[in-house]
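Could you have a look at this structure, given as structure tokens, before my questions?
Only one protein chain is missing from this complex, and each of the others stays in its spot.
On to chain A.
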Amino acid sequence: MADPNTKQMSQKSANIAAGAVVCVESEIRGDVTIGPRTVVHPKARIIAEAGPIIIGEGNLIEEQALIINSYPENIMPDTEGVEPKTMTIGINNVFEVGCVSQALKIGDNNVIESKADLGKNVILTSGCIVGACCQVNTCEVIPENTVIYGSNCMRRVQTERPQPQTLQLDFLMKILPNYHHMKKTVKGTSTPVRN
């Protein structure tokens, strides 16, 4: 798939830590670093066009999720002087099916529900929940523990953080290798289990 091509270019390759479970059917382009205990489902897309993406530990990226570090709209890809911005994603986040995230900075314990859409200028702190089909494209920092829900993107603050999906992650890390091929991890000594 994209693996032999990406290895030829010097900087741009996927850096998958040991303990992460990344399916081969997922599309990872560009300079992407994935932390341990992260699960990337098939058909997920992580595209680092305009800069590297660093994903932390314990994240769950489901099918058809799109995490993209793209160029701002009014800048052509070939102009010089554009510094690549790094997209950072913290730990224990959940990107549910079909969501699109272009936010440059995402903290910990966030849940981005199905078909949610995060714009480039949003910064998620910790414990935020962006509801299904909610589009957040304002230029702001979302405070901690905010829940965005409803067709009008109403907001409220919740008292508890969403719990990290440890049970789900453990289950997936056991089951997914039985049915899918995995991408090779770069660091670590053991090769992932293959059918």
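Criterion: a residue touches a chain if its C-beta (ideal position, glycine included) is under 8 Å from a C-beta of that chain, and two chains touch if they have at least 3 such contacts; residues count from 1.
Criterion: contacts and distances are computed from a predicted model.
Visitor: One chain of this complex is missing from the view, so tell me which of "Septin", "Large ribosomal subunit protein uL14m", "glutathione transferase" or "Dynactin subunit 4" is its UniProt name.
Guide: Protein name of the absent chain (UniProt record): "Dynactin subunit 4".
Visitor: Among A:V40, A:I91, A:I129 or A:M182, which one is in touch with the chain left out?
Guide: The missing chain is touched by A:I129.
Visitor: Which of A:A44, A:I68 or A:V147 touches the chain that is not shown?
Guide: Per the contact definition at the top, the residue touching the missing chain is A:V147.
Visitor: Go through chain A and note every residue touching the omitted chain.
Guide: These residues touch the chain not displayed: 129, 131, 147, 149-150, 154-160, 162.
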